[in-house]
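Below are the structure tokens for one structure; questions will follow.
This view holds just a subset of the chains, kept in their places.
By written order: A and B. Residues from 1 in each chain.
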Amino acid sequence: MNNTYIRVSLPAVCFVWQIAMVILFGVFIRYDEESDEKGWNEFKRSHNITSNIENDFYFRYPSFQDVHVMIFVGFGFLMTFLKRYSFGGVGFNFLIAAFGLQWALLMQGWFHSLNPATGKITIGIESLINADFCCAGSLIAYGALLGKVSPVQTMVLTLFGVTLFAVEEYIILDLLHCRDAGGSMVIHTFGGYYGLAISWVLYRPNLNLSKRLHGSVYHSDVFAMIGTLFLWMFWPSFNSAITNHGAGQHRTVINTYLSLASCVLTTFAISSMGQKKGKLDMVHVQNASLAAGVAMGTSAEFMITPYGSIIVGFCCGIISTFGYLYVTPFLEKRLKLQDTCGIHNLHAVPGMLGGFVGAIVAAAATEDIYGKEGLVETFGLTGKFQNRTMSTQGAYQAAGTCVAIAFGLVGGVCVGFILRFPLWGDAADDFCFDDEAYWEVRLH
Amino acid sequence: MNNTYIRVSLPAVCFVWQIAMVILFGVFIRYDEESDEKGWNEFKRSHNITSNIENDFYFRYPSFQDVHVMIFVGFGFLMTFLKRYSFGGVGFNFLIAAFGLQWALLMQGWFHSLNPATGKITIGIESLINADFCCAGSLIAYGALLGKVSPVQTMVLTLFGVTLFAVEEYIILDLLHCRDAGGSMVIHTFGGYYGLAISWVLYRPNLNLSKRLHGSVYHSDVFAMIGTLFLWMFWPSFNSAITNHGAGQHRTVINTYLSLASCVLTTFAISSMGQKKGKLDMVHVQNASLAAGVAMGTSAEFMITPYGSIIVGFCCGIISTFGYLYVTPFLEKRLKLQDTCGIHNLHAVPGMLGGFVGAIVAAAATEDIYGKEGLVETFGLTGKFQNRTMSTQGAYQAAGTCVAIAFGLVGGVCVGFILRFPLWGDAADDFCFDDEAYWEVRLH
């Protein structure tokens, strides 16, 4: 039986890494010109801005808070569905995200906003959104491992997850110059395959010893619906949080909203068809209804049209629910891949799909639809990218998706082997999915 | 015993209707000029707008997200209060709203924003808010039927509910030119009477066979409080979501906020008085404390004054709690009207009251209070309505309320008869309020 004693390792990891954060933030992180008291006054003068409402804060803060809710309540409560692992679901989600966002500010800062003159990273509201996004990658991966890893392992997978994320994001967004505002590629595809690869390496042949706890109970399914609904409702904010001001954010919201609505209907349809008596399954409603948000991450800011969005949602509900019905059991039996939350069906496949949908919609973009100015702005075709044609852009978008898959798989296998060292305090096969391992539990 | 087998009917309805949505959206729905990439750039030029912050998105998006939460979490969790119908409460609420909002965009679009030149409907953030509002009507009706109808029936009642809603809304807002930003009339009065009429037609004489499940249990009452509180907190956003920019939205929030606070105190008071030992009843706290939001739907945007708002809330708490204590049992016994959530007391009566309060406040409006410009803007007295006096406006407001009642009652009776066809898979009388009918339930 493994030893779940973490009284030394967890505090050590938390303290050492948090002290490292203090030092690194002290050396590198400063306010940007829109949050610095002096900087903003100078910015207003130099940009001839007369009203404080022009501060980026007012364009992005409502979306930021929605994203924040998705990360902590959305992901957190979605993972409370197990009958005796609700503490671990919502609690370790909290821990991962709280650490991950700090590390993300540094990693993303080094790659994207390090001022070479001063050696400082400046942060503002958009940085906070990106940090939350970056955590999402590791939280998705945690979904595959829910109930099978120790809190120390979650910290390790987050440390590497955020690091890998920042690198692949730099490659995809900066080098390949893809557009991926809602992160179909950089967040969901990467996070999904990262988690699946780790889970594959950490395969537990005797996991059925914990079978009694590997499922939901009536009230835990209702708790999980809190997570589902906050994710579902706020996904338009997720996809639009960092898109272009004005029509860009506006359109992204409309597209995501429509796609998600459509996805719900096909999810209910397939869920009912998949059971002998036509009964619906909460697992599908909780998860597959969200797949459309994932799949619209890249293309929601494009002119995909309202009906295009609905078609994407339509397909995602079908594919994702099929995944829960048939693919997850298949993966477990044949590929020895244990995926607690079914992130394969909610993040990996819809994310990949979203990457390719984005490639197609980008390739189909014309000046006629976007206007000359709009096309340049939407795809950021300035500087050295100004001569890129739209079909080239589409090809790069597709390549970006492949990069995300590759990073997820290779990174996940490596991290998986690190997590197999017998020093992280993970539970024995017959003690998985049980909060008793890491929490003081009061059942009566 | 009825047959709750829905493996054919539910998927069929979901697929066929969703495919219809794809086609109709393809034919009719386009981005409006503030969400279209090219359109917004042209709009800015032609209106001499220099900043993207003038996009309607930034005026309405925070309110939209609050409304969205009310529809999915608010209504959804309010309906989890039954001990074994929480899945059906939050799950079918999800299904209704996801379908309803798509159909609403079409129905409301045809009536309100069809461009006769192009034959297209253009949508933006305000359309999404209106679509959510339109769903609310059908969700209210579902409240009366909770636990007694099949998911297929909920789809049918939504199809007709949204259709009826769009027509009565067109009559009330466009033809009668009433103001009803928060929907006391068009949403709550209509939705309430629509649901009551359906429930009356679907009367089940032997419903007491399901009595064991017709009530709450400790934790389901706490779940329902999630719904209550999100509805209560965000009602200021609901009522202000589509009111005039600037002082209009600002004032609507203040009025709704005050009215709701006042309503809580009288709800607690009457709830305690209504029980022999003075104990409070969760049903009252969950529902009656919201009645003020319903009743302020029309008048919150007017200059009703802060104390006027408090008085409305004061009365609503009393009336609504009395309704739960005495009227609902009376309706069930004498009028054979089974109203699971008590929408009579939370929507029908407060909505009607709100319609008449709105009429009075409108009739009392003067240039002295609103200013010449403000009066015209608040009541939209331009074009062919520019010579309407305020007492005439008040009379039209009152007439609008009557139209909403009539549409609800007549429409509800017709739809009720459609729902009585024995092909929708509704449960037998002894199998109501039970999630086992339509869901895979894991109790242990």
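Simple rule for what comes next: contacts are C-beta pairs under 8 Å (C-beta built on N, C-alpha and C of every residue); 3 or more make two chains touch, one makes a residue touch a chain.
Because the structure is a prediction, the values reported are computed rather than measured.
All protein chains share one sequence; of the complete assembly in this entry, 2 are displayed, while the total copy number is 3.
We take it that only the chains that are shown with their structure count from here on.
Superposition on CA atoms relates chain A and chain B by a rotation of 120 degrees, given as a multiple of 5. Centres computed as Cα averages put chain A at a distance of 33 Å from chain B. Of all residues in chain B, only 5-8, 10-11, 14-15, 17-19, 21-22, 25-26, 29-31, 34-42, 44, 51-53, 55-58, 61-62, 65, 68-69, 72-73, 76-77, 80, 84, 86-87, 90-91, 94-95, 98-99, 101-102, 123-125, 128, 151, 219, 223, 226, 438-444 touch chain A in the complex they form.
Across the complex, chain A meets chain B through its residues 53-54, 58-59, 62-63, 66, 215-219, 221-222, 225-226, 229-230, 232-234, 236-237, 245-251, 253-254, 257-258, 260-262, 264-266, 268-270, 272-273, 275-282, 285, 289, 303, 305-307, 310-311, 314, 369-371, 373-375, 377-378.
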